[in-house]
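One structure, as structure tokens, below. Some questions next.
One protein chain is absent from this view; the other protein chains keep their places.
Just so it is clear, A, B, C and D label the chains in written order, and each chain counts residues from 1 on its own.
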């Protein structure tokens, strides 16, 4: 991952990049960690804080809804989507995770804005915590790297 | 959740918000509780009753169908969708829950209207009851809060 | 369910309603029962037979295909879709049921025509028979009621 | 099934029908059987060979891709899709089967061309062989019958 970030840092294209982060407050313990990781990746990539706006929504379903609204403004090159869907007693989490993942994919395909997939689907809090900590497994960090690489990819 | 509601209450933007609630009558014991929770959240958010219209349909499949029709009128900023899909003997509930969740996502992405996901998918009535009672786990309440926050989010 | 039907009967809006029933002939023992239930619900709702046309197709996949063609004619307010997908040795039934349920949802969302979901997904013939008999559990009956209520819903 | 075919034979509408068959070469032992069944059904339906074109692609994923290209030409009333997805060690087959079934559904809904679903999803070769033999369980045969009935259905 570090190598990937290095590539981003040297790219002059990322200097003008406009990026949004949409984060769900549900399972806040986890999503705060994802957001921290995302902001660290943004910093490591050499983006300035003013290139970035952070939006808070209630849950992962709303992350996708807001991401689409943001994508349609055509003001952004990348939107990083952060949320935490934890398995509960019912199958709710599976339907939600499916709809959100497919929904985020659709936003990317329909609008061309680079969507960073930082929505965790975990079976329990232990798994979720392992994906939002201060190390290289932070999926918020990875989602930012992926989205910046994609947004700055020349085709 | 209370904090979230507080944020809504102070927002002047929610004063002019037009919101619809679409509720399925199937598994009425559950969906009545969801509706009660939703109306409480609307009240707690400082919305007046005249800003809100409630629509009844047969089941969760029809909730999505009507929500799309309402969303296309462009008269509304938010639509809260309430239903209860309980696991039965067959896989019907899983296909229905998948289609409804993806369908509600599509409405949000296509129209930009804030969709509140208040459709319960539960394995049994005990689980369903635990999600429609007079406490903070009422998913109708949560869906209203999520939808109002999303609808009043400045981007 | 009876209450729901009563509401339909008194509605003057349903008097001019144009409704189609699309029924799959595959698993004919079951779908004949569904059709019977659907026609009974149509009768109970006070619709006249001339307001209704019945179409036969081979299987549930084709039900969705024809329903979309019918919906696009804009001559109809409601289309009731009847079929029976029974679990076999393979996973064919699950993929089919998923595609059909999502497909019918898409028709409703895209066209605004009220779609009645009367496609059974059952693990065996016993379960299927229990959903197409001459009682209140007939899903063809329920699908008609749901579709008429939806189609006559003022928004 | 025989009755259904008889109905097709007498229909004068099928005389001018243009139909394509798209067949995957992957798991050729199975798909050759499906194609044989499909061609028999075409013959039994009274269609002449010149009304039909057969296209070969690599696998079931490509069947859907080519079927959409063909459907968009607007030269065809029906496209019969033949493939064999057999369960392997991984979940690849499930994701593929899901995407192909939903994809074929989408083609039918978007274009109005009658799509015959002749893609087998089987857990093993025994199950696959049982669905492509010289008997009434040949799914290629059934897919042709279903597609012709649908394409010639007056609405």
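Rule of thumb we're sticking to: a residue touches a chain if its C-beta (ideal position, glycine included) is under 8 Å from a C-beta of that chain, and two chains touch if they have at least 3 such contacts.
Computed from a predicted structure; not experimentally measured.
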**Prompt:** With respect to the chain omitted from the figure, which of A:17, A:30 or A:120 is a touching residue?
**Reply:** A:120
**Complete:** Had the left-out chain been drawn, it would touch subunit D at residues 25, 55, 57-59, 61-62, 64-66, 68-70, 72-73, 89-92, 95-96, 98-100, 102-103, 106-107, 110
**Message:** On subunit A, where is the contact patch with the chain that was removed from view?
**Reply:** 4, 87, 94, 97-98, 101-102, 104-106, 108-109, 112, 114-115, 117, 120-123, 127, 142, 145-146, 149-150, 153, 155
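By our rule, only the chains that are shown with their structure count from here on.
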**Message:** Given that subunit C and subunit D are copies of one sequence and touch, is their interface built from the same residue numbers on both sides (over half shared) or different ones?
**Reply:** different
**Message:** Between 0 and 180 degrees and rounded to the nearest 5, what angle rotates subunit B's CA atoms onto those of subunit C?
**Reply:** 70
**Message:** Nearest whole angstrom, what separates the Cα centre of subunit A from the Cα centre of subunit B?
**Reply:** 25
**Prompt:** Residues of subunit A that touch two or more other chains: which are they?
**Reply:** none
